[in-house]
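Quick one: this structure, given as structure tokens, is what I'll be asking you about.
With one protein chain withheld, the remaining protein chains of the complex are depicted in position.
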Amino acid sequence: MSTIFGIPAPALYGQILIGLINGSFYALLSLGLAVIFGLLRVINFAHGAQYMLGAFAAYLLLNYAGIGYWPALILAPLIVGAVAVVIERTMLSRLYSIDPLYGLLLTFGLALIFEGMFRYWFGAAGKPYAPPAQLSGGINLGFMFLPIYRGWVVVASLVICIGTWLLIEKTRLGAYLRAATENATLVQAFGVNVPRLLTLTYGLGAGLAALAGVLAAPIYQVSPLMGSNLIIIVFAVVVVGGMGSILGAIVTGYVLGVLEGLTKVFYPEASSIVIFVIMAIVLLVRPAGLFGREE
Amino acid sequence: MAVGTQYLAEQPRPRALSVVFGAVAIAALVAAPFAVYPVLMMNVLCFALFACAFNLLIGYVGLLSFGHATFFGGAAYFTAHAVKVWGWEPLAGILLGAAGAAALGLIVGFLAIRRQGIYFAMITLALGQMFAFICLQAPFTHGEDGIQGVPRGHLLGLIDLNQPLAMYYFTLAVFLFGFFAIWRIVHSPFGNILQAIRENERRAISLGYRVDRYKLGAFVMSAALAGLAGATKAIVFQFATLTDVQWQMSGEVILMTLLGGIGTLIGPAVGAGLVIALQNYLAASDFPVTVLIGIIFVVCVLVFRRGIVGEIMALMKRKTG
Partner (left out) sequence: MTEAPLLEVRGLNAWYGESHVLHGVDLDIREGETVTLLGRNGAGKTTTLRAIMGILRRREGVIRLRGQDLLNLPLHRVAQSGLGYVPEERGIFASLNVAENLMLPPAVADNGMSVDEIYRLFPNLYERRTSQGTKLSGGEQQMLAIARILRTGARVLLLDEPTEGLAPVIVQRIGDVLVELKERGMTILLVEQNFRFARKVADRFYLMEDGRMVNSFPGHQLDANMDQLHEVLGV
């Protein structure tokens, strides 16, 4: 068996794949956080809970309505996005004129409510969610065995990230978003309904989190706490990347995911803290983050 | 509007009233173990000190730390280890815990004050999570089990802390010491500069203050006092576990402070009492505590940002003009 730096090659490739998968979720979630933060100046602590809600929506659709994976990929983000729209209209929008820390505290409270309710209803244990038939099984790539669903997640998340980036960089709606991020009042003075844009943006960000949740359901088990531990890592990712750049958030997500995977191969004891260590180093060397601007 | 700025005009309250109020409160705390289960009261006192220490940072410097469990729970581990494994006397163990928390505060604070506002909160949260992972894996913390069976021992080799009343009055003394220390810090020249920084950081910089040093100083003090609370709790309950270092605990102390009143001296203590009482009450029912905590968060942020004590003080000020 071939080895690389004394590590069997299949083990190395396997961990890189796991790193890519984790990185896909870091990228998807930090992308949504960055989009919301850019316009609303709110750090959405409920992002992890919305990811969990997306996974649960898929689980419930399947088990109570017989609706499978593919429709859930569309429906779950719509449902969670709709909930987010209501939250923005009734609660978050009252906080825009005061210290952004209150937005963080509000969404933290909402995250606790969602997680607590789902734990109360479904218990803390994870629930299995089978990948769709078209994506089950695996293929032998010669140098490693690739479960098809995992390959799909990497490709799908890349497509979603690039799609979101194109939406923001190349469309009229994206131009409104970018302009409003710079100067919301002026954009509204041009006749754009900025309050509605804020609502939509929050809904979009939450929908992205939910979409990530559906993608994650067959890989990690569906559990009420699946989002809260993830979101803290994503916060570290966001601190490393800086929230000034959408592309920066995406790239940082994938890179840190792979680095975490590699750490698992070479020094497994440190794999759960490596991202935080990288965050600390970045703070020492470049406090604004790799892609951030000093504010 | 910065978090907590609305209470700045807090100090010029009639002094006599404060003294009377303080005397009544202390008398009530001295008498409390005869009316309330002492362990419950000790739990309240530990969390009250924890919340007051946290409030030193958010209420008087405007920094929201989302990782204060690190200092509370970290100190508990240090103290539990010193007392149980090394056989230290309890007060020395507690002081070691507080010193350890201060050291952790120096590291976390040094990194976190490089960013402001919302980033500060995220960084402290992330570093707190990292510490929790370390506690899960380090050999001396014993993973999921934590350090159990910590002996209460004899205070200074004289007073047997296994006596509930002795333990209670010792805890009360620690709380009063910590509370008085915070009061002194807030009303010292150092405290005045902290508040100036919170109000207008740029102006403080242009006046020549090394703002980062003041922030770091406040962070370390807040961490040390949070550690004092956690260390005492380890002696009271005779264990140190992962629960006290996890992010949920950091969230709880934020809630206590927010509920009682950010930037008020006694608000956090009141908030701690209420949250502990509520948790105690709910422990018997099957209603999920997390949900209730979340609801209180949402209600506080939306309609009640001054907290209970803050609202009462605003009301009193309106009445007296």
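Every chain is named by a letter (A and B) in the order it is written, and numbering of its residues begins at 1.
FYI, a contact is a pair of C-beta atoms (placed from the backbone, for glycine too) under 8 Å apart; a residue touches a chain by one contact, two chains touch by 3 or more.
All of these numbers come straight from a predicted model, not from anything done at the bench.
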Chains still shown that are in contact with the chain withheld from the display:
A
In the complete assembly, which of A:6, A:66 or A:191 touches the absent chain?
A:191
Filtering A:175, A:225, A:259 or A:290 for touch with the omitted chain leaves A:175
For chain A, which residues reach the chain that was dropped from this view?
172, 175-176, 178-179, 181-183, 185-195
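In this text, only the chains that are shown with their structure count from here on.
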Here the gap between chain A and chain B, centre to centre from mean Cα coordinates and rounded to Å, is 32
Write out the stretch or stretches of chain B touching chain A in their complex.
1-3, 64, 111-112, 114-119, 121-123, 125-127, 129-130, 133-134, 137, 247, 251, 254, 258, 288-298, 300-302, 305
How about chain A: which of its residues touch chain B in the complex?
37, 43, 91, 94-95, 97-102, 104-106, 108-117, 119-120, 228-229, 232-233, 235-236, 238-239, 269, 272-273, 276-277, 279-280, 283-284, 287, 295
